[in-house]
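Apart from one protein chain that is not included, each protein chain of the complex appears where it belongs.
Up next, subunit A:
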Amino acid sequence: MPAVSKGDGMRGLAVFISDIRNCKSKEAEIKRINKELANIRSKFKGDKALDGYSKKKYVCKLLFIFLLGHDIDFGHMEAVNLLSSNKYTEKQIGYLFISVLVNSNSELIRLINNAIKNDLSSRNPTFMCLALHCIANVGSREMAEAFAGEIPRILVAGDTMDSVKQSAALCLLRLYKTSPDLVLMGEWTSRVVHLLNDQHMGVVTAAISLITCLSQKNPDEFKTCVSLAVSRLSRIVSSASTDLQDYTYYFVPAPWLSCKLLRLLQCYPPPEDGAVKGRLVECLETILNKAQEPPKSKKVQHSNAKNAILFEAISLIIHYDSEPNLLVRACNQLGQFLQHRETNLRYLALESMCTLASSEFSHEAVKTHIETVINALKTERDVSVRQRAADLLYAMCDRSNAKQIVAEMLSYLETADYSIREEMVLKVAILAEKYAVDYSWYVDTILNLIRIAGDYVSEEVWYRVIQIVINRDDVQGYAAKTVFEALQAPACHENMVKVGGYILGEFGNLIAGDPRSSPLVQFNLLHSKFHLCSVPTRALLLSAYIKFINLFPETKSTIQEVLRSDSQIRNSDVELQQRAVEYLKLSSIASTDVLATVLEEMPPFPERESSILAKLKKKKGPGAVSVNELEEGKREGGELNGGGERGGDSSSTPSPSADLLGLRAGPPVTAAAPSAGSLLVDVFSEAGVNDDGFLSEFSRFVCKNNGVLFENQLLQIGIKSEYRQNLGRMYLFYGNKTSVQFVTFTTTLNVQAKPVEPLIEGGAQVQQVINIECLTDFSDAPLLNIKFRYGGALQNLTLKLPVTINKFFQPTEMASHDFFQRWKQLSLPQQEAQKIFKANHAMDTEVLKAKLLGLGMALLENVDPNPENFVCAGVIQTKAQQVGSLLRLEPNAQAQMYRLTVRSSKDTVSKRLCELLAEQF
């Protein structure tokens, strides 16, 4: 290339740039710029018409000023004028200015669009490309409105030049990203897919980005791309390094295109066609083999390009998660990279292994690298690499290596960067809980966490250790002993005081036999920390003291004295003062019995999603931790908590005021736990209002989750249930309405369930939890058989559990256009189920809406052209597959009839939904 062709050198511009560079201070620069702006303004306003060159020069200067970070509020018109210049360089500068400094001034947009339109129809490829670049750079909605129809035509027209096709493809991609509703699929889509076969590699490279994006949104429409992509990939992978000429990059054939092809394939499941699949597996094997070959060049560009393809191939292998052989090979390859001298490769290997660790086929293979990863955590110099190592340790942790990993993470915490400490603390806490075999280890770990990184231990973490200690009586004595020892340290973190105060207040009696930790010693130890603590901790300690009075009457006078002191009873903090006054009064007037009742040991906490896991999820965004991760861990190791309630209810999370005693707040609302003597509390307010006697009990639950399932003179059975994805949990409450106990109370389900308490006292209620997983779609509900003896008589009862397919709906919001497009896609006769039926209830719009929402689908507004009709969309989550479903309900008020139409990707689902729903209205 001739070294002189560097442009047309605008001298004035170069001088101006030099001036700016010579400015010694920011002020001087601003002064120089203001002078220039004044000059340009006067030139633009002047009477003398400027020639194209001057206009271009000034517009370019303005652009330079803007790029320096200054505001520009004029010159747009002059730039737009340049667009219609027939001199290429002037046009080019005009477009550049517009691309960088778009203004939503509608008058200008119209002018700009006009100029673009002219250039697009000019048939001059250079001008067309300029116009397309401008649209792609601006990508505004106005441009999408003007050009989204035209560009697909340019893209697939037979006589379009290759370079224009390339620009058109990416231009369309940009418009699709900003305004997907304006880019309509059509006849052109199938032709776009065939661009994968284009002779020109550049066209394929550009088109594949567009195809990948479109496939993600419309997988069915583009699925023919899979076989085309595989054959293209296969040709590239098997080609010699010189075959592709200029598309070979440092001896690697077409690395960008290869990566994009592998990326496109990740939008789809493994190919069903055996031949295609075989060819693809061959490609993946070749890529893995090539990684073992000696490099063809020592340049880092060669190895980067080669490894970019390798990592993309590994991503695809992980995405398929079905080829154990490839997964293990991928893992071994990454294992080699873990020790590579290139930091970049070590980083990527750690990152990629994280996903491999979650595959059942490669989990064990990943685990073999534990020593290397631990070493990386200790020795890597770059904090981002250490972070990756910590992530991988977390991902590869299981029961077999939990102790080692937790120990390593704990010791790393002592020197870890402040930026990652909080996350590390959460991870350690979660692993310790998830894989705890003996709970003394768990308690030790959490107390160590507080000792090492107390500042980073969030409330969720110490709440959790208390919940677990309260719920497990086998660890309470150990916990009391350990916190007592931890509190001996001259300086201990306030979080330690909180945990210590709470645990000793509840279980101090378990260690009081030892004279070294006698009640008074315990109290003095706690109280020695009191003055150093913040108000919430002091409040907690005061509650611990009153618990002491109940546990150890011998401490009463000492503690009363403390409560009575001015610093407590006249404390300027209202909360502390009130506690001191109330506790003092309580301890002096209440009888021992009353005191014992009020200050009784805390009942077990209802089991709920671990608050720390929720916190980590929040920190990392959804998807970072699989939802049932913690649950799985527990299933392996036995239940952690006694109860069976899974929270999600904000009222059941510990109140932030550290009032864990619950003296002030009363028991949490959801604590429907079977505490002794609790009366049959009707927690199901809805159940009382039974206005729709017409429906069988079972079908009343189609659109709601809570209520009374069954009731007779003896027994009431209430249900609460919650569903998420393909999982559900159902709580059954068996209430004995009589004053006589039920004995040998058993329930059997035609699926497996946890046993229920065999005895129900008169007037009492017991709870049973059933975990539900939806494996595939179904029509029949599980049956529950209940047997018990009341007096001498055996009672036998069989009920249908109200688990219906719609419980596993995930609502899907979509716009009108998408709805009808999908509706049309589901047009096979068996995909549709329809019923026309008479209204059984008043046709009240609000009631209908409530029922449809209860169904679990998204109720879509402004979709159906007829406002009387209702349309809904949702996806049923089963383990085997997801079933997208659409629904339309058309009420006819005059005839008091409904027409219900359900379309879904699976015929049995459409049919079942239609049956279920027809009974509801």
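Please note the rule applied: contacts are C-beta pairs under 8 Å (C-beta built on N, C-alpha and C of every residue); 3 or more make two chains touch, one makes a residue touch a chain; residues count from 1.
One rule holds in what follows: contacts and distances are computed from a predicted model.
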item: Chain excluded from display, named as in UniProt, from "AP complex subunit sigma", "Autophagy protein 5", "Aldehyde dehydrogenase domain-containing protein" or "Nuclear pore complex protein Nup85"; value: "AP complex subunit sigma"
item: Omitted-chain contact residue, chosen from A:L63, A:I374 or A:L732; value: A:L63
item: Residue among A:K55, A:R174 or A:R822 touching the omitted chain; value: A:R174
item: Chain not shown: contacting residue from A:W188, A:Y249 or A:F530; value: A:Y249
item: Touch with the omitted chain, as defined above, among A:K43, A:H133 or A:K556; value: A:H133
item: Option touching the unshown chain, where A:H76, A:K277 or A:R346 are the choices; value: A:R346
item: Positions on subunit A contacted by the hidden chain, ascending; value: 1, 3-9, 14, 17, 21, 60, 63-64, 67, 69, 87-89, 92-93, 96, 126, 129, 132-133, 136-137, 139-140, 163, 166-167, 170-171, 173-174, 177-178, 201-202, 205-206, 209, 246-247, 249, 254-257, 259-260, 263, 266, 301, 304-305, 307-308, 311-312, 343-344, 346-348, 381-382, 384-385, 387, 621
